[in-house]
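The next block holds one structure in the form of structure tokens; read it before the comments.
In this view, the complex is presented without one of its protein chains, the others remaining in place.
As written, the chain order gives the labels A and B, with residue 1 at the start of each chain.
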Amino acid sequence: MDKQKPLPKSYYEQLEVIQSIDLALVELNLYMDTHPNDLNALKQFNSLTKQSLELKQKFEAQFGPLMHFGRSYSEYPWKWKEAPWPWQV
Amino acid sequence: MWYYEKKLQYPVKVSTCNPKLAKFLMEQYGGADGELAAALRYLNQRYTIPDKVIGLLNDIGTEEFAHLEMIAAMVYKLTKDATPEQLEAAGLGGHYVNHGKDLFYDNARGVPFTAAYIQAKGDPITDLYEDIAAEEKARATYQWLINISDDPFLNESLSFLREREVVHSQRFREAVEILKEERDKKKYF
């Protein structure tokens, strides 16, 4: 990705969908830390986990890996270290 | 261990180059009730709190680092292209001389971070009450930041962070109820 070229609108749009699913996952996670027996919350958590993973794979195919240390696949050459970083966009 | 994910928890947008606001926001970066203090406080307490609530301290402590990164993104964006003159006019002249454009763990008045901001008393109820108080203090700080900021985009991110303090406080209050619970009795009150 050319660092100087601004990211397309779809970067921000897809990222925001991922952010909204991941906030729900954080919320359900903290909730289940104090409500471990809520089966509905657990089912919702597992289904959102799947959705989040799928969307991230799609996002990563276009914009590079979201995670390091073996949590995301990388194309050649190594894409992880490429800007922009989250605080730069 | 931890993994980094190359995204912010919530989008950070700022309207104008405003280093004065950056100085105020540093209260939540390196201040007593800021996100760094919160993360370090919970992650340190988790080792010895009863097993039932370790997970909660672990997970809220982890989320706080995502909030620290959001605050850093705000400070970075608000000062990125500011001139030394603009920084000086914003009260960041001393910061610039000491750190250049680097961020630093100072509070809004330029006082560096200290571990003395956080507590670990080894008594689970005491620690959780400290954590509830910390969340309420952070919530109050976000309120004063929203009152003093005239940047509508920034205020959206600050409102998000304030609401997260509300949720964390709720969970810590539930953790107290879990620890109060009599054996074989339901916890609901």
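General observations
Here is the rule we go by: contacts are C-beta pairs under 8 Å (C-beta built on N, C-alpha and C of every residue); 3 or more make two chains touch, one makes a residue touch a chain.
To be clear about the criterion, contacts and distances are computed from a predicted model.
Choosing from "Amidohydrolase", "Cobyrinic acid ac-diamide synthase", "Spore coat associated protein CotJA" or "Membrane protein", the protein name stored in UniProt for the chain missing from the display reads "Spore coat associated protein CotJA".
For the chain missing from the display, the contacting residue among B:49, B:108 or B:161 is B:161, taking the whole complex into account. Across the interface with the omitted chain, chain B contributes residues 10, 139-140, 142-143, 146-147, 159-164, 166-167, 169-170, 173-174, 177, 187-189. Within the entire complex, the positions of chain A that touch the omitted partner chain are 16-17, 19-21, 23-24, 27-28, 31, 34-35, 38, 40-41.
Just so we're on the same page, only the chains that are shown with their structure count from here on.
Across the complex, chain B is touched by residues 12, 15-16, 18-19, 22-23, 26-27, 29-31, 33-34, 64-69, 71, 80, 85-87 of chain A. Taken in their complex, chain B has these residues touching chain A: 3-12, 53, 55-56, 59-60, 63, 69, 72-73, 76-77, 167-168, 171, 174-175, 178.
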